[in-house]
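Heads up, one of the protein chains got dropped from this complex, but the rest are sitting where they should.
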Amino acid sequence: MDDRVILRVGAKILIPFIMIFGLYVHFHGDYGPGGGFQAGVIFAAAFVLYALIFGLGNAIQVLPPKAAYICAAMGVVIYLGVGFLGIILGGQFMDYSVLAYSYTGQHYGIIGVELGVVTTVFGVMVALFYAFAGRRRVDS
Amino acid sequence: MSEHLPALLVVVPLILAPVAALSNRPRAAFAAAFAGCWWALYASLALLTRVRSEGVISYALGGWAPPYGIELRLDLVNAFVAVTVATIGAVVIPYAWTSVKKEITEDRIPLFYTAFLLMLSGLLGITVTGDVFNVFVFLEISSLSAYSMIALGQDRRALTATFQYLIMGSVGATFIVIGIGFMYVMTGTLNMADLAERLPAVMDNRTIPVAFTFLTVGITLKLALFPLHLWLPNAYTYAPSAVTAFMASTATKVSVYLLLRFFFTIFGFAFAFGQMRLNMVLMPLSLVAILAMSLVAIYEINVKRLLAFSSVAQIGYMVLGISFGSVLGVTAGLLHIFNHALMKGALFMAMGCVMYRVGSVQLSKMAGLGKKMPWTMAAFVGGGLSLIGVPLTVGFISKWYLVQAALEQGNWLVAGLVMIGSLMALVYIWKVVEVAYFQEADSDVEIREAPLSLLIPTWVLVIASFWFGIDASTTAQVATDAAELLLRGGS
Partner (left out) sequence: MIALGLFNYWAVIVLMMVGFYTLIARGNLVKKLIGLNIFQTSVILMYVSFAKVSGGTAPILMDAGDHAGDAAGQVLYSNPLPHVLMLTAIVVGVATLSLGLSLVVRIKEAFGTIEEDEIESPSL
């Protein structure tokens, strides 16, 4: 889409804001509506938009499919790792109260866990996009 | 550490799954899967021992006290089922190494082990959780990973089989969510023990029978009770051998456990069998499953498919036991969960050995295999004897309890039909044995015995199926205690 100036410029302006909005949704998730899943999808949407406007090849240069897989797997590790912290610090599995005093521990725990969710959802969404977009049409 | 076992049982395989995916090398992924499976076996055995000596174990996830938080709750019933699942996982995983290398392309092997670990932790999660919505989530984790593993089959029909399973499985799971939603809207709780307490107060509301119906249909779809079994034969036939062995021995069994949990613990015996007359539905369907599916199996010429139909028939036995609604009947159902896992695991693994050497499990290709692969076919015969229910095998033990349960209620017809089912099992096992032992092989085809790495796990299950058939005191005791616990309605 080299000739679509409006799309290219529009996307360039929009993408950073979409990403920042994703971060906002993530960090705001423990107070109000939002959270890791939505944030991950929004983040991935920014990426998919980039791939649609600037081409799959450019997108793969920014984030190779391999990296998307690693994101997807690492998120689960982060999520469960935060859960394990609860055990290590002497509470139950996923007990965030032991992370810090009172509610603060819960906040830390939620942010940590949701960080894992963001990573996984972002990775999975981008990997899904690559998997479908990277496939050539088979003509029978 | 040991007080965290209920959570760790599920979480360790779950965290090893991304590790297997990240390692991206077959050997490392296999090591992760192996560790996960054997950890699960250790943890579930430790938990069963503890439950037997100390009673119910409750674990509050995140330190949130139940019924507000998610509770992991182990009593004899689910500890028993968890041990069954973990045992099969631990035996199948060393088998998978050789079998998978032959049947799946190398770049997909790490993903296979990831899916395997996810399925294992999903199944274990269903068994240990005390929260009904968690059941749905874990059910979908195990089902989705099962779909992806079936799709790895070599035959292109594996794809259509998976698609069929995906559609039917998702419909079943959605039905379960609808049922859970109706229960939640009436009681405001998702905790199983809490639901059991609060449901009686709202039983006369029409919503609860509707919830019950949705759950019944959803769960029977997942456990492949006739006539909702259509996804099963194709899925088992075209999946890679190791996947078939694992799925056939665990996935449907866990759904049978769900049936028990929902109908006895949550709704209670009086509601499920008294008011809703569940036995009027389950008993005829399970009898049809036993007879019709055994008949189909007799005429089947693909041995894996034959065994798949036989699985549907065997699920009929489990559900039949449950439909008696007596201690003996439920004991028979529970025992058959474990026993059938052993023998069907052994049979499918023997077929995996044939697949490894011959490359096909069509009956016609198996002529003369009795001489060429003596150990494999001997394992098949061992598992087959158990399937028929010959004394000194596990199959005999479960049928013994089943017939006793039928006679206890004076139901001679059902007892007779169970016997006829056994005879039909004899026919379809004999059909394979005849081809393998008494037909001349094509002399020009060179076929050797399967490698030891496949034979040893197979024989472990065969020997276990004789061991627990000769000395059934432990399993029968646990199953009887668990059945009594269920019929008391609780925990």
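Note that the chains are named A and B in the order they appear, and that numbering of residues resets to 1 at the start of each chain.
Here, contacts are C-beta pairs under 8 Å (C-beta built on N, C-alpha and C of every residue); 3 or more make two chains touch, one makes a residue touch a chain.
Here the structure is a predicted model, which is why all the values come from computation and not from measurement.
*Asks:* According to the contact rule at the top, which chains on display are touched by the left-out chain?
*Replies:* A, B
*Asks:* Just to verify: which one of A:L14, A:L52, A:A100 or A:L128 makes contact with the chain not shown?
*Replies:* Looking across A:L14, A:L52, A:A100 or A:L128, the contact with the absent chain belongs to A:L128.
*Asks:* Of B:Y95, B:Y147 or B:F396, which sits in contact with the chain we cannot see?
*Replies:* Touching the chain that is not displayed is residue B:Y147.
*Asks:* Looking at the whole complex, which of B:A161, B:L287 or B:V303 touches the chain that is not displayed?
*Replies:* For the chain that is not drawn, the touching residue is B:A161.
*Asks:* Which listed residue, B:S121, B:N191, B:N234 or B:T475, touches the chain dropped from view?
*Replies:* B:N234
*Asks:* Extract the touching residues of chain B with respect to the undisplayed chain.
*Replies:* Chain B touches the missing chain through residues 133, 136-137, 140, 144, 147-148, 151, 156-157, 159-163, 166-167, 170-171, 173-174, 177-178, 181, 184-185, 230, 233-234, 237-238.
*Asks:* Spell out the interface residues on chain A facing the chain that's missing from view.
*Replies:* 31-33, 35, 37, 128, 131-132, 135, 138, 140
The definition used in the following text is that only the chains that are shown with their structure count from here on.
*Asks:* In angstrom, rounded to a whole number, how far apart do the mean CA points of chain A and chain B lie?
*Replies:* 36
*Asks:* What residues on chain A touch chain B, complex-wise?
*Replies:* Going by the criterion above, the answer is residues 69-70, 72-77, 80-81, 83-84, 86-87, 91-98.
*Asks:* Across the complex, what residues on chain B touch chain A?
*Replies:* Residues in contact with chain A: 4, 7-8, 11, 14-15, 17-19, 21-22, 59-63.
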